[in-house]
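Below is a slice of the complex: some chains, not all, each in place.
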Amino acid sequence: MTDYKNLLKKIHEKYLPSTKGSLASYIPELAKIDPNLFAISITTVDGKTYSHGDINSFFTLQSTSKPFTYGLALMDHGPEFVHQRVGVEPSGEAFNSIIELEKNSHRPFNPMINSGAIAVASMIQDKLLDNNEIYIRSDRMLDLFSSLCGKKLEINEQVFLSEKKTAHRNRAIAHLLRHFDVIGNDIEESLDLYFKQCSVEINIIDLSQMAATLANQGVQPISKIKIYDEQYITDMIGLIFTCGMYDTAGAWAYQVGIPAKSGVSGAIFGVIPGVMGIAVYSPLIDDHGHSVRGVNAIKDISQELKLNIFRQQKR
Amino acid sequence: MTDYKNLLKKIHEKYLPSTKGSLASYIPELAKIDPNLFAISITTVDGKTYSHGDINSFFTLQSTSKPFTYGLALMDHGPEFVHQRVGVEPSGEAFNSIIELEKNSHRPFNPMINSGAIAVASMIQDKLLDNNEIYIRSDRMLDLFSSLCGKKLEINEQVFLSEKKTAHRNRAIAHLLRHFDVIGNDIEESLDLYFKQCSVEINIIDLSQMAATLANQGVQPISKIKIYDEQYITDMIGLIFTCGMYDTAGAWAYQVGIPAKSGVSGAIFGVIPGVMGIAVYSPLIDDHGHSVRGVNAIKDISQELKLNIFRQQKR
């Protein structure tokens, strides 16, 4: 049996000394982080967690939240509705590109880039409960994410407000989505939900459990609670694989070969269907917005454990 | 045990009546084909072949040849050399796009689009043998393809000459590749090799064996001859998955989830690592250049046999 604990320790030691990359600068909150933070965690589909490093450090989900909100939109509306508004093609453009919207289709390329994620966020609406109370959209998102981690999560208000104030490009994207009738008049509410899902605070063990839930067909591997319908899990993992690493998705698929999603906070996770979720956090990011130590750590884990999905495998 | 024979028969009957799509018109030879031709074949990694339909009809490989020449370039030069000249990213553009070359990198997005395949073809050079004879490039390619099928293949000269004469866009691409120093001065020879690899004539059983060789880690499953080094097989399958279906690669990954490559002759093949190769031929193609019956047949086979690579699987 693989000694996961020792593997994570070895990889942690290998990459800790490297100080390549830089802190995300576009919101002040992210620029203040300790650049040496580095944590790795694995959660298997049978509910065991192995971790190493700064496992008590909290960070915000940022773009790693995108697949999970996308899954909620699928459950609310079904794939047909969702994909009339947002495509499933890799974009070849950077994560925050606005150009694609001007092109033929006038809809975002996929739910993993900002334009697509904002469109997906706009699909998460308030819900009228049986007792006539309103279950507001941001609570729905936060409760879902909490159930993925088996504990009550919170939004980092400072990060949320900072994003809300400075995200001029995302605001431009939202207005253009409105122009093309991809989203409705609740532009501000849609942006707020998007900024909030990006500002949810977790630690590395939480993230590995979120990833493991996808690996385990939508069932949280510790609580055994069914969170996503099985039928949508394949869609979610497929999109993570082809689009999760933005304009480096091809190189990632080629070199690493496991579905993975990164965020500018320095979080990154990988999903091995039927096996495990892997999560790494380290805030120094490269030009594409991926955690440098995170990318290296996942590459090494993939090689050591032979996780490349295109390797020969028995079925 | 799955009754493959019966499955293929059932799918064949289901899609034969549909006459959607049209014959490729860009070369006269392809426009003369009988539109009702339809053949399906599966070859498993343990060397069994199941097939149905027009299994004695011959057709040209067209773009289904691209991964196999790419594998030869990897063996000749190694991945580093190859990918300094050709990228690994899905393009978001059509298969014959020339725009990407004008952009930042001045190299083709990947080996599966025409510009990348022409660049790859230029890497296959004549070889001086020990007896001082010259092993010319087109013989090298043809011998390789022949070994993949376990029989001597031939080039359809009419198709080759027709392509050579009418392929103005591919010629434009080649000159632009020369301009950006992606290829050398042997422009005409590179184009000739590319046109020849597209004009190799096979039947559906041959194509399923070619695909099965990739599924079987580079070993031809019937002759047991090692054709590609194992280390390059993962690269080849990875690129087929992310780039093989051009600008519909994302939708294909999302809906079907198996690595596949299509050609305008109406050929299409899929690779299930460790399991089998699937091949379909039917000359009516859609706007993206994919065989209509072929796409549907592979979708059905994927669903029936639960082949989507993102489904949960035991390891």
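Order of writing sets the labels: A and B. Residues in every chain begin at 1.
As a convention for this text, a residue touches a chain if its C-beta (ideal position, glycine included) is under 8 Å from a C-beta of that chain, and two chains touch if they have at least 3 such contacts.
Computed from a predicted structure; not experimentally measured.
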Complete-assembly copy number [criterion: all chains share one sequence; 2 shown]: 4
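Just so we're on the same page, only the chains that are shown with their structure count from here on.
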Intercentroid distance (Cα basis), chain B paired with chain A, Å: 34
Complex interface listing, chain B residues touching chain A: 87-93, 109-110, 215-217, 233-235, 237-239, 241-243, 247-251, 253-254, 257, 259, 273-275, 308-315
